[in-house]
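Note that one protein chain is taken out, while the other chains of the complex remain in position.
As written, the chain order gives the labels A, B and C, with residue 1 at the start of each chain.
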Amino acid sequence: MSEPVSALNHAGFDGLAKVTECGLHGMITLRGDLAARAVKAAATGASGVKMPGPNEVQSKGDNALCWMSPDELLVICDYKDVRQVLDKMHKSLGAAHALAVDMSDARTMFCVTGSSARDVMAKLTPADLSPATFGPGQIRRSRLAQIPAAFWLEDDQSFRIICFRSVAQYAFDLLCTAAGAGSDVGYFSAAPIRPT
Amino acid sequence: MKRYSAFSIAREALRNHAGWTRAWAAPEPRRRYDVVIVGAGGHGLATAYYLGKNFGITNVAILEKGWLGGGNTGRNTTIIRSNYLQDASAAIYEKARSLYETLSQELNYNVMFSPRGVIMLAQTESEVRGYKRTAHANALQGVETEFISPEQVKELVPIINISGPRYPVLGGLWQARAGTARHDAVAWGYARACSAMGMEIIQQCEVTGIRQKDGKVAGVDTTKGPIDCDKLGLVVAGHSGVLAEMAGFRLPLESVALQALVSEPIKPCMDVVVMANTVHGYMSQSDKGEMVIGGGADGFNNYTQRGSFHHIEETVRALVETFPIISRLKMLRQWGGIVDMTGDRSAILSKTPLEGCFINCGWGTGGFKAIPGSGWGMAELMAKGHSPLTESFSLDRFREGRFVDESVAAGVAH
Amino acid sequence: MSKRIATQGRLIDRSRALTFTFNGRDMRGHPGDTLASALLANDQMLVGRSFKYHRPRGIVASGAEEPNALVNLGTGPSFEPNQRATTTELFDRLKARSQNHWPSLEFDIGAINARLSRLLPAGFYYKTFLRPRAFWKHVYEPIIRQSAGLGQAPKDRDCDTYEYFYATTDIVVVGGGIAGLLTARSAAQSGAQVLVLEQTAHLGGRTPVDGGTVDGQPASAFIDALLEELRAMANVTMRSRCMGAGIYDHGFVLGYERLTDHDPDAAGPRHRLWRIRAKQVITATGAIERPLAFAGNDLPGVMLASAMRDYLINYGVMVGQRVIVATNNDDAYRTAIALKEAGADVLRILDARDSGGGPLMQKARELGIRIDCGRAIGKVRGGKRVKKVKICAQNSSGGALEEVSCDAVAMSGGWSPVVHLWSHCGGKLLWDDGAAHFRPDPARPPTGADGNGFVSTAGAAHGDFALGDIVAQAHEAGRKAAQAIGMKPKKHDAPIAAETREARLLPVWLMPAGANIGLRSKAWLDYQNDVKVSDVELAAREGYESVEHTKRYTTLGMATDQGKLSNINGLATLANSLGTPIPSVGTTTFRPPYTPISMGAIAGEARDAIFQPLRCTPIHHWHEAHDAAWEPVGHWRRPYTYPRADEAHADAVAREIKNVRQAVGLLDASTLGKLIVKGPDAGKFLDMLYTNMMSTLQPGRCRYGLMCNENGFLIDDGVVARLDEQSFLCHTTSGGADQIHAHMEEWLQTEWWDWQVYVANATEQFAQIAVVGPKARKLLEKLGGMDLSAETLPLMAWAEGEIAGIRARVFRISFSGELSFEIAVPASQGLALWTALIEAGREFGVMPYGTEALHVMRAEKGFIMIGDETDGTVIPQDLGLDWAISKKKEDYLGKRAQQRTHMASPDRWKLVGLETTDGTVLPEGAYAVGEGLNANGQRVTQGRVTSTYYSPTLERGIAMGLVLHGPERMGEVLEFPGTDGQVYHAKIVDPVFYDKEGTKQNV
């Protein structure tokens, strides 16, 4: 039995912000009527995390529930637990019309942390990242330059980003470029610019 | 009409050019004409011109709600080529191209047709296959093209990067006698020639209604009063839907904004026109020295003549990758035009459900290059009721599922 | 002469000197200088040549409106043509060269055009170069191209990088002058988030130059305090060197930030393109002074009055020592006064107004400046700089009253608000007769997503020129904008500015009013494009009456300054020649950007490695390490073949094919789309999507299926595996995965939304490896884990289990005709399985093979390929795939379309095999010719090649094609003319060339 390897195997970069590929995570796509009891039970039961509202992330320890669309959740757990979690979900779903499928290997997760994290991300996504609109606990599905991505804030200075595995290198290169030396914007990070 | 030549200019110079007269007359509309053409853009004016020249029909009015040549004729990137895949397209575009060859002399107006050559880059295996197929088709259609090697491409376009990291140039479809022309001059030249034949170009005259009499067209109502006619030609590009509505039928059309941009002028650095369809960009250098760049079309219905900026970004991104030196040039101006897209992205030149009413529209992104051929075929269709050039472009093809689809050869109809 | 003086110069740091070169000549300047001010400080009056006549030209303006002072800047990978000297900040070791001349700026052969200018009126090229025909391309045009074109083309790849920044804010204020700053303050005081964009390096605008007092303090002091206040506000961001380049629909504002142009050695991106979304935009873009149209108004030394004042006060540069001022308004007096006070000799103020001006005139007179009212410049004399001015009465045809020698002329024809950004998105203008300019019509603003106006104007851009009006209106504009987005502004008093009353301006479109043709043909409107008053008159006379016609016929306003100086003067001249009022002539369309922005910035970060996303399979790096030749497939890159040492691609492909047919090969099939479709209605749904029946497929089994669009054309194909009663796994083509996923969602969401089906795209969850060849089973059995015998896993079946200790799904499907297993494992273990197979496969002679081998082998088997046999115009019936079209189903996507007359026609071209009579390979894309010509004189065709290869297995060329009535014409020989001059002869045969019985795959 060989060791599973994530797309970039924990690559990292230190610039305006710290960029790291966070290795493999268990990720289960759950599609169903999010109001249905069985579906809720499957999600919360298997993860031990509260049900998130629209555009929200709920997390507890390494587990999290991400609201992806009106009929889709992303269940995040430890990579090695995926199968148990999935089985558990299937059990509690029973005959309910829903789809729960393991996507752990289809995706890559990045962390972008630091006081300039918002500035770095704002170079790549059209999503409104102003603290007033986007804070910890919220998730946004949008794009990073030319690829789809979903991201949320763990705290005010650290983003978690999920994108497809096949474009992990592109996403990493993008984030490193955006965090490159001499490219500080000081729009979100700095208070109003001081006289030069 | 005063003849244009180096001598007439020299003669006029002596009297400070006081003797030049109007290039075209500006009459008030009469009550009746044999033929009324709606739309004094390139296609409308060319239709009128060939009605007169080929069929002796000169009792013609060309109605324009704005100023002649003020629509897409003056907003495009002036590319002229005929290296199309389908027989019907190749026929009408090659007819147009060959007419362009002698148009300046014929109209005694320099439209600056410049057969500098057009390359369509093949940057994927399927484009290579597509363009080789087109080259074979063109050979049988009487269109001179050849599939050339990356090295030949580089020779023709020294500023191109043929070994780009993502899409190395694998070859190209080369049409040596394709090129560009001065777009405004095409409209002005035809207008001057029509006027000289006694046709009447009525600008600032908007059609407000189409009048019928027992199922046949009887005339039009305009902001300058009613005008009767036996035959009516609707040649109004982006606004065809609105006029068709007046004539009581609907069209398989959607109007969208297509964008283009120019750089600041620089000394000559690219003599040919290059189209890169994989990365959606095409570029040529005008006689003024501007790099003329074609952008993408919006995916949504739009009549504002303003496109979305991200299309400009996508196009420029691709061209900077293909022509690295333009990175430090600057965009001088961007603009948009309204183009009408049909179900198969090919034009409509056709009779309509209303007898005596003909329509020429749906040129999408490819109208300018077709002007003389379109006018030639449209005139024949209106005069004789049928034309081999326009036959495949009739409206009923959408019902029969008989399409003229150019997208198949990875080609886009720019 | 022009020189730096000891006083003034608020923007420069005299304590430090910078060195730079112009045309190789060493010069000195100071930090804070623009290239223009530094050139003038070095008495460089001649800076360029005009576009058409190559006239000697000097600096006319001090900002973005400059038409003449364009230079080639820098060298090598940082070279940039057409850089505007007036907006280029000076830096140490800057290298600039003037443009558009040969051999030199001082002596330019092209200047012959100026001598011939009479022969080159507007539109002359439309009237000549007509014969002989070939001459246009080969003689005339090359000459025109050479003489046009301004700057040199860059030669090297750009050494700089660029980036975007996305910002969403309440209010964007374009312009950091006093109006912009006050607007920002009152908007911010109302609670709005405000972003201020200033194109220059300095906030504060030109008020410090024009003077005046606000709230009792000197304007400049007031502005400094205001800036401090704004910097302290948390909801205000101010960006200098950041131009508002364009305003687009739904509150989209484009900002162009120049980060390192003033400091090329600094790290980081050169430009940053701001993509801003704002609820409200306020344009406080100021106004631009108009030149006066008099003969010789283009000579070096003739300058806008405001520019001459800017150079003096901002940079301590006195452009002339003996200056004549010509004006039709009071503002120019400020220049005269400033010059006089700085020690210049102001010889005359020629005021076109009979009654002259107001208090400013008094002040000038008290300073001892001679003021002649009702006077005009008849003609400026001089070569490469101003020498003399002929003075005449404004109401005359130009008869000179006296001639005065001088070294500079300051002109002012009044001011035009900068309405560009207001107009970009549809804002309308109205003509202000009193001020003789177009200004924004507040009643007809650009409208946003909610249908209400989202752009307003402040300050001079609004049409207010008196400081008092400006500060009051700007303060109010900020409050109004905040109100428009639902803020509740608190009461704050507007600042109060002391008024300097100004007398009414007199519109002067031609100087003198009755200038004769000789003068009119030397009176420039558009400097850069060489358009003169006489040219516009000619256009009007020839019927180019619409302003768009005139513009295009004369090229007025089409230069790199986009007519910032020339538009209004040009319109007025046209109106005069047509005898119509100016408003009825209207303006040309204002288009973004306000001033040119770099292509690099527009492309943003997307270059080289991140030009576009590159999709990699989990095995990508192994392929790379083993010298795969790549083929792009969508954004994927797949190994085309794996050439060894100096092996040609064709040989490598042949080797790979032989090895698959004789031993065993591995294909990385991970890119294949894998869509999971689940639900009670999943079967019913797939029956609608595929032409054949899927609902009857048994769990554990696979079925090949075809998908068409509603127009009937084949769009994708692939093997469907039924996972269980309610779930299917649909394989799509590599390129098709995302589209087909979207296609499924579209139909489920928008047409059959009551059907109980969920779809998930699991394409990247799995690495998929095809193990193919007679020894495939042996190899897999060696790795062990599951029973892959023909009995337990027959053809077109699938099973789940473990291989080499990795959880796997194995599909018995074959696209090559050989014994074949497609193994799907979690992506993170794909490389592990691949290497395990390579290791274990050694003894069986395993080799990886690429897409080309795949293509050839499927062609040998007569399998169609989406994209080869199909091109978007082909229906399954054309390809003899009727067996895969269910007759039982009353409906599926595309069925109705396939019943249309043309689609049901027996005359459609149908799929056949093609064999050249001599074994050679048919050319790709060749057509089979029929009899004669069609109505358009084109050769009649009766078929075409869809794919053609050399088959190493059969050692001959094989091909597939679509042929008229093909299947009924077996054995017939067709002619395929090649583009190489040869005619190829090919026999119509069955498309299956290899193992017709299909025994090999079924073992």
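Please note the rule applied: a residue touches a chain if its C-beta (ideal position, glycine included) is under 8 Å from a C-beta of that chain, and two chains touch if they have at least 3 such contacts.
The working rule: contacts and distances are computed from a predicted model.
The listed choices are "NAD(P)H dehydrogenase subunit CD", "Na+/H+ antiporter subunit G", "Spore germination protein KA" or "Sarcosine oxidase subunit delta"; the UniProt protein name belonging to the chain that is not shown reads "Sarcosine oxidase subunit delta". Judged over the whole assembly, touch between the missing chain and the shown ones holds for A, B, C. Summary of contacts with the chain left out: across C:403, C:624, C:746 or C:918, the touching residue is C:746. The chain that is not drawn here is touched, among residues C:14, C:93, C:133 or C:250, by C:250.
The residue touching the chain not shown here, chosen from C:103, C:451, C:906 or C:971, is C:451.
Taking the whole complex into account, subunit A touches the unshown chain at residues 54-55, 68-70, 72, 126-128, 140-143, 148. Taking the whole complex into account, subunit C touches the unshown chain at residues 248-252, 277, 447-451, 710-711, 742, 745-746, 749-751, 753, 890-891, 895-897, 899-901. By the touch rule set out above, subunit B reaches the unshown chain at residues 239, 241-242, 250-255, 298-304, 308-310, 342-343, 398-400.
Following the convention adopted for this analysis, only the chains that are shown with their structure count from here on.
Here the spacing of subunit B and subunit C, counted between their Cα centres, is 22 Å. If each chain is reduced to the centroid of its CA atoms, subunit A and subunit B end up 49 Å from each other. Within subunit C, residues 275, 606, 609, 612, 614 each touch two or more of the remaining chains.
Not a single residue position of subunit A touches two or more of the other chains. Chain contact summary for the complex, subunit C toward subunit A: residues 161, 163-169, 193, 227, 230-234, 236-239, 266-269, 272, 275, 277, 605-606, 609-610, 612-618, 635-636, 676, 678-680, 727, 756, 758-760, 762-766, 804-806, 826-829, 831-832, 836.
Those residues of subunit A that touch subunit C in the complex are listed here as 1-7, 24, 29, 31-32, 71, 97-99, 101-107, 119, 122-130, 132-133, 145-147, 164-170, 173-174, 177-178, 180-185, 187, 191-195.
Considering their complex, residues 51, 78-82, 118-119, 121, 124-131, 133, 136-137, 141-142, 144-146, 148-158, 160, 246, 248-249, 252, 254, 275, 425-426, 517-518, 521, 534, 538, 541-546, 548-549, 552-553, 555, 560, 562, 589, 591-593, 596-600, 602-604, 606-609, 611-612, 614, 631-632, 640, 711-712, 867-868, 871-873, 897, 900-903, 923-927, 929, 934-939, 941, 944, 977-979 of subunit C touch subunit B.
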